[in-house]
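Every protein chain except one is present and positioned as in the full complex.
Presenting chain A:
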């Protein structure tokens, strides 16, 4: 192949970048509108329950969407993503309790710690194949969980971080005020989702999709697959840790359950429920799961059976998530209308 031909080939392979800028403006607009709506919510429906629900959605939504960057976009089925949720909650809680630094400093420092841990764990995990990747991430999750349980002097063992997390005001924001906490959580959620959306739509995001679909081809055209996987593993960990920090602020503590494998299992389930092919699928899944959890626990003590049947319905019946289903249904209808 001559150089000219190679050059032509590369041109047709380039991602459609023409659309990138208007799409980003659209995303900014959507983010701003979403934030404005969320911020107005307390002035329309003042119920504390609803605001609590939104805060929990923010924590789990960031976590689940970041997991989708791995599962849906890169094809990395992590069964230990919850470890970063737990790490965020514990890192932030401990930093606030032991050092008394301002909240933004603790926030950034926790992200830095998460980054280091994720680089180390990711470097070990991402070279493994599908099922082994799932297992090793699960093993790391349990390793962190048992470290938290056994390091009682620091973490409080199975009792969790007790005595509350101090929340000194900063820049006029007082997170011990419920409304301020709510607005901050919403802001973190919207910013986090916006950033993840930009990652997913960037050329790097398309590289990830390519790795998911055909890693051999990706490495043949010169992509360092290992590095790309590691990068997204670390990025996803940072957003998961942010979710963990929101949770820690919300419950004013941190508990070993935050680092237990079930958090990862729930994350996978949320992704399945909402669908992994659309960006907002996991967010829809989060809202669905939390509503489902809240109603089912209120109605019956056997909520495992109900949840299990719902999972089976999605996995065997629908064979896809809710958003996947909706998107396909719309596409089909449009096809019928035009044809």
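What we mean here is this: a contact is a pair of C-beta atoms (placed from the backbone, for glycine too) under 8 Å apart; a residue touches a chain by one contact, two chains touch by 3 or more; residues count from 1.
The definition used in the following text is that contacts and distances are computed from a predicted model.
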### Query
Going by UniProt, what is the name of the one chain that was not included in the view, given "Cytochrome bc1 complex cytochrome c subunit", "Acetyl-CoA C-acetyltransferase", "Amino acid/amide ABC transporter membrane protein 1 (HAAT family)" or "Fe-S cluster assembly ATPase SufC"?
"Amino acid/amide ABC transporter membrane protein 1 (HAAT family)"
## Note on the structure
Checked against the full complex, the residue among A:152, A:295 or A:332 that touches the missing chain is A:152
### Query
Of the residues A:101, A:115 or A:143, which one touches the chain left out of the display?
A:143
### Task
Just name the one of A:134, A:210 or A:246 that touches the chain not displayed here.
A:134
### Task
Just the residue numbers, please: which parts of chain A touch the chain that's not shown?
71, 77, 79, 124, 127-132, 134-136, 138-140, 142-143, 146-147, 149-153, 157, 261, 265, 268-269, 272, 302-305, 307-309, 311-312, 314-316, 319
